[in-house]
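Every protein chain of the complex appears in place save one, which is left out.
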Amino acid sequence: MIARLYRPFMMSLVPLGLIACTSSQPTSVEPSATVPLGIDLGGSGPVIATAQSQTPAEATPVAGQLRGHGGEMQMAHAGQNDAHGTGTVNSVDPTQHKINLSHQPIPEIGWPAMTMEFPVAPSIDLKAIKPGTRVNFTIEQGQGGMYEIRAIAPAGGGR
Amino acid sequence: MSASRIFWLAALLVLVVTAAAAQTPAPKLAPSLGLEPGAMPPVMDQGIYAHAIFSQLEGRWNGSNTEFRWEGQGWVGTDYDKLWIKSEGTLSNGTVDDGQQQFLYDRAITTYFDLQGGLRSDIDSRPTRNWAAFGIQGLAPYFFDLEVTGFASGEGHLAAKLEASYHVLLTQRLILQPQIELNLYSKADPARLVGAGFSDIDTGLRLRYEFSRKFAPYIGLVYQGKFGQTAIFARQAGERTGDFRFAFGVRVWF
Partner (left out) sequence: MKLSAPLLTRRRFMQRLAGTSALSFVPWPMRTVLAAPVRTPVLSGTEFQLEIEPVPMNVTGRPMTATGINGQTPAPILRWREGDTVTLVVSNRLSEPTSIHWHGVRTPSPMDGVPGLSFRGIPPGETFVYRFPVHQSGTYWYHSHSGFQEQTGVYGPIVIEPKGGYTQAFDRDYVVMLSDWTDESPETVVSNLKFQSDYYNYGQRTLGNFIDDAQSKGLSETVADRLKWGKMRMSPTDILDVSGATYTYLINGQPPRANWTALFRPGERVRLRFINGSSMSIFDVRIDGLPMTVIQADGNDIMPVTADEFRISVAETYDVIVQPTADRAYTIFAQSEDRTGYARGTLAPRPGMAAATPPMDPRPMRTMTDMGMGGMEHGEMPGMELSSEGKRLEGKVGVDNVAMMPTERLNRAGEAFPAGRRVLTYADLRATRPGGDPRPPSREMTLHLTGNMERFLWGFDGKKFSEAAPIVLQRGERVRFVLINDSMMEHPIHLHGLWSELENGHGEYRPYKHTINVKPSERLSYLVTADEPGRWAYHCHLLYHMETGMFREVRVV
């Protein structure tokens, strides 16, 4: 009986070999239509003379200036990246010039409802914005790829 | 041919190998890694792996008739300890000849060599024989794959088997492999057509193409020769003593 099976067994090795040959090659793929772009984290801002600390010792209290976002660099204000949203201010950070808010979905850029922090354009006065306020705002993608609040105003009406 | 004596002898050899293993400077598990209870260790370097390979799975044709030959081995275990199984045999005209199966415990003892001990059973169409097995397997200098095993049967028959192979890369995927297997026996065993002394040689030159590492069909030339008393037995049984055959098969592992 084994002798009878032996010939078909040897025959079956041929297609097995062909299958093994073809299945080991990955298929090629069409190149994507758009090129993936790197995220620019921004410029260095004004440089300082002293080198960074490398040592593990406790850091001395931060007295130096904060690095501005973009600093003296020109802002690439194309004006095409605006998006508008509505949300509620959770907290305001005047030192870092940021606010944290929970906003509704922003379909213009495909964002769902989220709670997140935004840097705020330097010209905007944060003292006028109180936590808990419902606001309308405009955001634009800045130089680092980060969205920044360009305009913000209290929204009328209740929830 | 007392089966119980054979198994006692095999067990003794396994113990010998284990004792030899204990002598080798093989590092033991560090007593306390001090891990938190229930924590996983940061790396799992005691993994158990299993593999099996058919180095010969071929038809052998000499112009008039075809035989089918297999030779393979497999193991499961860790870097140091494995359970090893080896099997070979030839199927022709509905009978299985030259069947040898080994069931071994394998222990890594040096950089390139393992010590093996256990049981060999000659299971085929002829009367079954059982032997205790003891030997080494590994990579010899100049990249020769080597297996040298000694056997002892219950009746005081001794045997030895030497298997060596080498591979030459013609290209990255086209590989030429000469291979040789020799068997020796201390006493004749007419029922199995085996004579005393240097008994038979099975050697071949195989050219394989590796579609992938794990699947490589090949063609080759093999020679099976019988010598001395074994040749006499063969002629009496109407078999050829020297046989050149054309081989075609597949080398596969997983």
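Order as written gives the chain letters A and B; numbering starts at 1 within each chain.
Heads up, the rule we're going with is that a contact is a pair of C-beta atoms (placed from the backbone, for glycine too) under 8 Å apart; a residue touches a chain by one contact, two chains touch by 3 or more.
It should be emphasised that the depicted structure is a prediction, and the values quoted were computed from it without experimental measurement.
The residue from A:46, A:107 or A:122 that touches the chain not shown here is A:46.
Within subunit B, the residues in touch with the undisplayed chain are 24-30, 33-36, 38-47, 49, 51, 53, 79-80, 108-112, 139, 141-143, 168-173, 213, 253. Seen from subunit A, the chain kept out of the figure touches residues 26-29, 31-32, 34-59, 62, 64-65, 67, 73, 90-91, 93, 98, 100-102, 112-117, 131, 144-146.
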